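Note that this complex is displayed minus one protein chain, with the remaining chains in position.
So that you can tell them apart, the chains are marked A and B in the order they are listed, and the count of residues begins at 1 in each.
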Amino acid sequence: MGAWDHRENYVREGKPSYLDERRFTQVGRSVPRVDGPAKAKGEAVYTADMVLPGMVYGKIKRCTEYAHANIKKIDCSKALALPGVLAVLTGDEAPNKWGIVPASANETALAVGKVRFYGEGVAAVAAIDEETAEAACDLIEVEYEPLPVLLDPFESMARAGEVNIHENAPDNILHKGDQIYGDVDKAFAKCEYILEKEFKTGRPQHGYIEPMSAVASYDTQSGQLHLWASSQVPHYLHRQMSVVLEMPMSKIRVTLPAVGGGFGGKGEAAASEFVACLLSRKIGRPVKVTFERADVFYTSKGRHPCHMKWKIGLDKDGYIQAVDFDNTLDKGAYAGWGVVVMFYTASMVHLPYKVPNARTHVRSVYTNKPTTGAMRGLGGVQPRFAMECMLDELAEMMGISPYELKMKNAIESGYTAINNMYVPHTEYKKCLQTAVEKSGYLEKHGKLPFGKGIGLAGGYYISGTAYTLYQSYKPHTSVTLKVDTEGGVTLLCAAAEIGQGCNTVMAQMAAEALGVHYEDVHVQTGDTEIGSFDLGSFASRLTYASGYAINEAAKEINFKLKAMAGGLLGCRADQLIIKDRMIYSMYEPKFKIEWATVVQKYVNSVGALSAVGHFSPPRRKGIDIITGNRIQGANIGHSPTFGFSCQIHEVEVDVETGRVYVKKVTEAGDCGTAVNPMSVDGQVEGSIMFNMGAALYEDMKFDANGKHLNPNFHDYKCPTFMEMPDMDTNIVESYDPTAPFGVKETGEGAVQPTFPAIANAIYDAIGVRFYQVPITPEMILKALKEKKEKEAGCGCGCSCGA
Amino acid sequence: MKQLICLEINGREYDVPVSPRDVLSDVLRKKVGLTGTKKGCGMGDCGACTVLVEGKPVLSCITLAIACNGKKVTTVEGLTLPDGQLNPLQAAFVNHGAIQCGFCTPGMLMSASGLLNRTPKPTLYDIKHEMSGNICRCTGFKRIIEAIEAASETMTEGVK
Partner (left out) sequence: MFMNEFEYLAPKTPGEAYELVSRLGSKAKILAGGTDLVILMKDKILSPEYLIDITNIEEFAGISYEPGKGMVIGATTKNADVQYSEIVKEKYYALAYAAGEIGSSQVRHMGTIGGNSCNASPSGETPTPLVALGAKVVVSSAAGDREMPLEDFITGVRRIDLKEGEILTKFILPEPAPKSASRYAYMGARDANEIDCVNMAVNIELEADNQTVKNVRLVMGSVFVRPLVSAAVPALLNGQKFSDGLVEKAAEAAQGEAKPITDIRASEEYRYTIVGVLARRLLKEAFAAAQEV
């Protein structure tokens, strides 16, 4: 991937070099992030850094007495009387329900009538400084009528008759569904190897270092509201503010300053945003609301704990014949992303292996705990944990290597799953092969000394989809490209740069599409008024979606420039190509002209040069074209393409203390074309550490009353430098011909294999299988003790379990 | 009762009226207007607020500003060279992909500066051990370590 040399002559797959769309000069460069220097200088402005003239501070009063209670009375009089307090706000002033999934919207800006989780906001104040705001909150008196607390989804379902969390869900169930493909019972009857296990996942949260923050400025004269927020979804904020404040969207503008991480946790809307807007409108002054870390924990919409029952059957040759999967998700207090995550877990069983028969029953159940939501790799991590561990165990039952079993069942490009998910392109097998080769898995697996182990797991994730939330074909991402002789190229898109690097890759893709250099492109993102519409940074959709839109916009611009260049050069416009800031004839080298010259001529003779490109989600593959019947799960998981990866973890278990040390991780990922390989590696490395934390140390804990036991970084243990293993990440050579620039996703697929790879490695190390995460030292010691007792018990010194 | 204190921040003297209960991070961010120093948790658990006081790394969110009266404070803004160029450590972070969302970056840079002040040629263990008070959720730490190692090499070139 070097500089463009127009004389380079080769033929790839029947295409001459000058027509090879994979011959990139900007895409594929590991350029440092465009926003890196500002961040390194401390000049990047995050929401909490902002100061506006006349700005005051808002703070939310939270219920820290109960996890479930009726609100009998809120008395704000003492707070209002405190000098420096400008306004107070209670939930009933903004009762409109909002929700990221419109059909199940049941959240309010502040609690209305009832508190459903510990730490839920019940009122807010605006004051001249933060100290006064905090003191004012302490003066707000709330009278509660406590209600019984439901902390476990099974308890919620069992006691639904006596304790009801939402009036419109008498059974305490948000939603449930069944997806049945083929005939699993018949298939199981023919299986040689059947395994049934129950799995459980814990409750981690995102841990982004920047707490939620919002600055809202309502202009009393024009009625315009401007909201700055730390968010992943400018559009959704735009929409939700409109719903809750009962204002038209045309009067609201959302701008993202620099955002300090999201991982899905800033992918809805937060009370900080609603409260800042409501207070600002009330007092006609800008209001800043920044969460304390405890507030982030109380309201964090972390991963759904899943209680899963699995049954997988293989035939005598080791091919998967049937998968039966039952999932009870702990929804927490409100609906949020619930329906989507629930159905995603169902969809996740169909890849990356061939599954001819599948049956899933899923249900999402309310509890009095913080609402769960979208967390990196949503809906995939939990079933992936179970499936990759079960296949590891089934391989052992069969007497073959897990690698062999997975290679056998792995899908290939062009595969259509039984639920109509279509995979245009995959290098999953190459991922498995590469990771196995580089780690020496086959030489080590089953052969390391007791206490040392190596485990393998694969995974995949969707890429480019977003039909699920906005069920329409309207473009989900639009990109405006503006070309002018003064500013060069400007890319305008209301997309969210949250640290994942989208600004940089969009600049690279735009530069590639327009034939200029990455350094020539300015990127303006995150503003709903300046940039064209984008749905948000979640579900790994942005690179694919924006790439598609960029191509479309660039095509229009290139057409115009080529026409002008053709005229200037005296040759056919359609024989010209644009690369490396030059416009060339692909057939006759004497016809060439500088790109900037053509732009200038165009602007002078025709006018301003800009174009908009759009990306609409692909046709719902779940619709039968002839009958119009919906195929089950149609809305969920039908992604245009998918990323794949494999992780191999080497662990050392200290069998006396139970501590698990992950020493080395070898990873191989298929992200299609890596627009910025350094960025991809960074995302993968971050993904590995992210889920390693949830596999071994991270868990939100509650007492019997639903009160948080560790709402801080002190006792909620994120991995530190000391826990970092050696990481060998590899980008597998890949190109998805159906994708813009051949790109697929990374950053969410890369979290999928971590739980099972660690669990499988622990099994290899100490011969104990864990069906639950996080795997704590106490669990390890307990399991080792039980294993020892079992072996001693049968007297023959073996593990026959007699 | 506010008291006027003098802080030498990044080589410049600032006279700041503070209440004894004001913590250094709030004073830097709100009174002096240097928002490069970040607040991630306010309780000393994440390291995002790290600054140097007399060249030593401290958590400014649990440091009283008044206790720093007359002391030299260095924040991330003080690392940038006078002509606006990145210093070797900042440049290494940018070039090695050690910055993603950037929120932990100022704290990381200050901790690393403190480390390199004391130990110009740290071992891998030194880096891991002395940087472990700074949490990053985006990068997985690997590139931050590489950046510190690269900066150490650049900064000790020719120095025994």
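Here is the rule we use: a residue touches a chain if its C-beta (ideal position, glycine included) is under 8 Å from a C-beta of that chain, and two chains touch if they have at least 3 such contacts.
Everything numeric in this text was worked out from a predicted model, so none of it was measured.
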{"item": "Touching residue (missing chain; options B:Lys30, B:Lys72 or B:His129)", "value": "B:His129"}
{"item": "Residue in contact with the excluded chain [from B:Gly78, B:Gly114 or B:Gly140]", "value": "B:Gly114"}
{"item": "Which of A:Thr328, A:Thr720, A:Thr746 or A:Asn760 contacts the chain that the document leaves out", "value": "A:Thr720"}
{"item": "Chain not shown: contacting residue from B:Thr50, B:Gln90 or B:Ser152", "value": "B:Thr50"}
{"item": "Absent-chain interface as seen on chain B, which is shown", "value": "1, 3, 19-21, 23, 42-45, 47, 50, 56-59, 62-64, 66-67, 69, 111, 114-115, 118, 129-134"}
{"item": "Residue numbers in chain A that touch the chain omitted from display", "value": "130-131, 134-135, 292, 656-659, 696-697, 701, 709-710, 714-715, 717, 719-723, 776-778, 781"}
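FYI, only the chains that are shown with their structure count from here on.
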{"item": "Centre-to-centre distance between chain B and chain A (centres being mean Cα positions), rounded to whole Å", "value": "30"}
{"item": "Sites on chain A touched by chain B in the complex", "value": "30, 32-33, 35-46, 48-49, 51, 206-211, 258-261, 263, 292-293, 498-501, 678-679, 681-690, 712-714, 718, 720-722, 724, 727"}
{"item": "Residues on chain B engaged by chain A in the complex (per definition of touch)", "value": "29, 33-43, 45-46, 48, 75-77, 79-80, 86, 90-91, 93-95, 97, 99-106, 109, 127-129, 131-145"}
